[in-house]
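Apart from one protein chain that is not included, each protein chain of the complex appears where it belongs.
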Amino acid sequence: MEFQFSSDQLAIRDAVAKFLSEEWDLSERRRALDDGPVKVSDALWQQVVDMGWIGIAVSEDKGGSGLELLTSAMLVEEAAQVLFPSRLCSALASAYALDQCGGDSMPKLLGSHMTGQHFVSLAMDEANGDYGPENNSTRATMSGDEGVISGQKILVPDADVADHFLVASRLGDKGVLIKVAADAPGLTITPMERIDAQCVSELELKDVAFSTEDILGDADEAEAVLQRTYEFWTTLISADLLGVTTTALQMTNAYAKERHQFNRPIGSFQAVSHRLADVKMDEEVGRSLLYGACLALQERPDESSPQVSAAKAWLSDAATRATEAALQLHGGIGYTWELDVHLLLRQARSNAVYLGDADYHRKRIGAYLAEQLKSSAAGVSN
Amino acid sequence: MEFQFSSDQLAIRDAVAKFLSEEWDLSERRRALDDGPVKVSDALWQQVVDMGWIGIAVSEDKGGSGLELLTSAMLVEEAAQVLFPSRLCSALASAYALDQCGGDSMPKLLGSHMTGQHFVSLAMDEANGDYGPENNSTRATMSGDEGVISGQKILVPDADVADHFLVASRLGDKGVLIKVAADAPGLTITPMERIDAQCVSELELKDVAFSTEDILGDADEAEAVLQRTYEFWTTLISADLLGVTTTALQMTNAYAKERHQFNRPIGSFQAVSHRLADVKMDEEVGRSLLYGACLALQERPDESSPQVSAAKAWLSDAATRATEAALQLHGGIGYTWELDVHLLLRQARSNAVYLGDADYHRKRIGAYLAEQLKSSAAGVSN
Amino acid sequence: MDLSFSEQDEAYRQKLRDWIAGNKDLATRTMKGIDDKGDRNPIQAMRDWQRHLYEAGYVGMSWPKAYGGYECSLTEQVIVNEELARAHLPPTINTIGLTIVAPTLIQHGNEDQKKEHLKRILRGDDIWCQGFSEPGAGSDLASLRTAAVVEDDQFVVTGQKVWTSVGPIADRCVLLVRTDKDAPKREGITYLLVDMKSEGITVQPLRNAGGGSHFSEVFFDEVKVPRGNMVGELHGGWAIARSTLDNERSGLSGVVALENNFKKLLELVEAGTRSGKPALEDPQTLNQIAQYWIEIEGLRYLGYRTLSEQLKGQKPGPQASVGKLFSSKLRQAMAKSALEIAGPYAALTKKSPHVLNRGRWVAGFFDSLGYSIGGGTSEIMHNVIAERVLELPRSVED
Partner (left out) sequence: MDLSFSEQDEAYRQKLRDWIAGNKDLATRTMKGIDDKGDRNPIQAMRDWQRHLYEAGYVGMSWPKAYGGYECSLTEQVIVNEELARAHLPPTINTIGLTIVAPTLIQHGNEDQKKEHLKRILRGDDIWCQGFSEPGAGSDLASLRTAAVVEDDQFVVTGQKVWTSVGPIADRCVLLVRTDKDAPKREGITYLLVDMKSEGITVQPLRNAGGGSHFSEVFFDEVKVPRGNMVGELHGGWAIARSTLDNERSGLSGVVALENNFKKLLELVEAGTRSGKPALEDPQTLNQIAQYWIEIEGLRYLGYRTLSEQLKGQKPGPQASVGKLFSSKLRQAMAKSALEIAGPYAALTKKSPHVLNRGRWVAGFFDSLGYSIGGGTSEIMHNVIAERVLELPRSVED
């Protein structure tokens, strides 16, 4: 039994942390709030690619490192701690999606995605008032091997660099992911400005053409590919929320030791220290749930929803609480533009409502529990 | 403009407090937890009656004092502060119901209720999974001037002393209060044991006979009489919750000043003092809402539901929080049988779910707000 | 118990409403930044607006007539607060002058100071800012370090203040300075009135977490302040500042602001969806909305209780901190709910074409986070309630 990072993983983590601290300046995010979405420079992205991060969970026979999914989450958590842009998340998530496809073209695309020649992004969230791929209203219709997609996607990441999108669509009574080229006729991309300055866009699809081979996964697998990719991407967002939580706690903890008021460090006041203890509890529970989600995804990807939702629901709330506590406990200085606290808060709030908010994920768990009861299963979990 | 107690009311309050402190020992409640429901002795009840408490809000032409409804709430709050039994609440509520009836028999019954010859109680809550008279399933059917009632009522107070009950029933498409004698054929009374040792019972009604003149209020007023009585009684329960909140706060505040740990009074630790500050806030807001409910009931009884629900919802939560804080902040000693804290907690929890819990009352307000929106009223309140 | 206003009061309210109706154009012009001369000059427009309000009798209502006030009844003041807040009129630009400086001068200033400043404050001739907080002295205000040395008949001030509203446009500043470094920290502070045009003052806008610049930092480099500008005694400034901090209001106008906020939230609920259904049919949303309605009702009735006490001549006590603490919590909760209802659009900036209500909710969210910090953090408000209302022993020693 091992339910923590292996020594190999710890070594990767340290290397990632070192690299990021040397190459990435999180105050870039502050600048981007004024000057448009935050970007990873081509040179830096090529370094990331060259280190093999994108293929870290991709199976070895497709050119990846085949490491367990926890490693991907660990990578994202480290990146989030220094507010490295979400591009890493979408790159990992689309690599995961492509990795599940046989045939010829998808593995090829995956290969060039991993080497940085292409960038594949994903389009899932919609503006229809609900979350989750099961509620998507983007529709694909086919006749023969050809078809068209119509619909609208929002908060699609990294359209500035993506040459392909994997678009979650309804096809008949199934949900599937369909690959669409960024320059496909009928596809309009409009930038959206997110409060954390990440690059997100709206995709408007009007009869965008596709063929059978653009659908990810075989006929009997395609729906599972969409669902698993959603679960995996959601888990990466949870890892991102955990990273933000950790940094918020560390920053505030350090400040509470250093800042004096009334001749004492403010961390000696229980109004401060007990609130930080609550944040610590939030973080520890969140970290545990994230590991649980990774394990579930690894071992039984098609039954991982409850664990994935548990992590996302908890961490959406926890990151919000942690960053709000950070702002409050820093007092006036925490409320200034120059301090990083609001950058953390912006990312936490953005991701808290990304790929399903806490209520949506609790609703999924509620449905799962009700289902369990109906099938009169004796065991609640395990 | 005056939105606080008048000097007359303050004088009454002081007299009530003095009387209760001399005549009522709240540790009676502890004894009753072992030995059956708590009782007010006949002698003490007669004193209460003789002081004119029961008729305090009854109109002067019916022999009461005709004081504003706030005075009744004040009386109940004082009584609750020393955990005087709920009999005062039910006596005031049934007096209020009877006061609204013309004719001959009801004013007569009211008269003897006010002088202590009779005791009239009320039966509203049911076990049908929802709260509020609009959801009652006790049914009355009539043919001519005669009729029968069938149904089940729970948590009916003071059946040990009541000779009549005012039973909330559906009659056709209306809700009404119907007077039923305690010894009426078809009526079975079973005691229920409440965690605060108050005397409550279940009433089982099987074709219990009544006639037109047992219905409270004229045909066009009867439904309003039921609804107003429900609002008034609910407000008195809110006052009871406020009294319990106040005592819990006072006890804990005193203890926090006196109890020393780590060479300091525990009230100097923010974990204690800030929680008490929150309870104080709960109490101040609750008191304000209670006054608002009394004013609404006084000035526009048939439109008072939102204000009544606001007070009940808030105080159900506030009293729960206050008594739980009292128990926690007293530490080990607070968890003992001998300390009064658990008596307050028991009463708070009992009344928090009496005549509608906080969620039910928020649901009423939600419906009111939705209605407001529908009728596209510009103003939210006022 | 009686919440009704007298006939006389209602007549007063009607007169005010008539004034508001008759000055809609003026209000609109002010909000567009057009001043009385017809020039686009937002600051001057706001000064002009305050002067008009004052001349109509709606500014300085409680002040002695001797200093330009109207000596109105408290009820009339409440009516004016309520009606102005409801009508969404422009605010008075000289808030600090009106609520902090003037009450201080009336209570502690000498006759010359009153004569020189009060009328100008009322008319908006001088806009005042406040120099209290410092980077190292936030919650622990009395530990401030901006120093003044007495030289002949003047003070020479050096140091830095922060969180100064209207800094860049202020004409004058009330300033707390340390005049005795060796005394206990509360006994070496002096209260000064400073001309912002004095040499050595630099004002730098301070951007907040939401990106706005409502505040500024003010730097003092050997700024000379005449001795006559001292309020009260040398080293006696702390008690004077403290008395202003206590000078809380009944909060009823704050309730109207919350009600306006709530109405917007209701509109959002009416238009929004939760779980793919209209939000108005979602029990959880309704439950939450109902809770906010309850809390606003509670604050309003709390305001009426405080007002009743004031009408009887009692001074509003530290109970007002209950309102401050409670309403900042409520404001934050409502802002968060709005974002939840906004769903995936919740995280967009006002620059995004997709943002809801032109970014009102996101901006409101960032603003709401400041309410529990500015004007005394929620932690300090808890201390105040614990120590001064509940009379618990102090948790903070100096």
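A, B and C are the chain letters, set down in written order, and residue numbers restart from 1 in every chain.
We adopt the following convention: contacts are C-beta pairs under 8 Å (C-beta built on N, C-alpha and C of every residue); 3 or more make two chains touch, one makes a residue touch a chain.
A quick note: this is a predicted structure, and the numbers were derived from the prediction, not measured.
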Item to check | Contact set of the excluded chain (shown chains only) | outcome: A, B, C
Checklist outcome for this item: Across A:Gly267, A:Pro301, A:Gly331 or A:Gly356, the one contacting the chain not displayed is A:Gly267
Item to check | From A:Val120, A:Val176 or A:Ala256, residue that would touch the chain that is not displayed | outcome: A:Ala256
Next on the checklist: From the list B:Ile178, B:Leu345 or B:Leu369, pick the residue that touches the absent chain.
Outcome noted: B:Leu345
Next on the checklist: Among A:Ser112, A:Ser211 or A:Gln298, exactly one should touch the missing chain; which is it?
Outcome noted: A:Gln298
Checklist outcome for this item: From A:Gln47, A:Thr115, A:Thr190 or A:Ser288, the answer for touching the chain not displayed is A:Ser288
Checklist entry - Of the residues in chain C, which ones touch the absent chain? => result 275, 282-284, 287
Checklist entry - Which positions on chain B touch the chain that was left off? => result 33-34, 125-131, 135, 154-155, 190-196, 202, 261-264, 269-272, 324, 327-328, 331-339, 341-342, 345-346, 349-350, 353-354, 357, 359-360, 363
Next on the checklist: Contact with the hidden chain only, please: which chain A residues?
Outcome noted: 1-4, 6, 68, 70, 253, 256-257, 264-265, 267-270, 272-274, 276-278, 280-281, 284-289, 291-292, 294-295, 298, 306-307, 309-310, 313-314, 359, 362-367, 369-370, 373, 380-381
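Basically, only the chains that are shown with their structure count from here on.
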Item to check | Whole-Å gap between the CA centroids of chain A and chain C | outcome: 41
Checklist outcome for this item: Residue ranges of chain B touching at least 2 other chains are 269-270, 274
Checklist outcome for this item: Expected list for chain C, residues touching two or more other chains, is 379, 382, 395
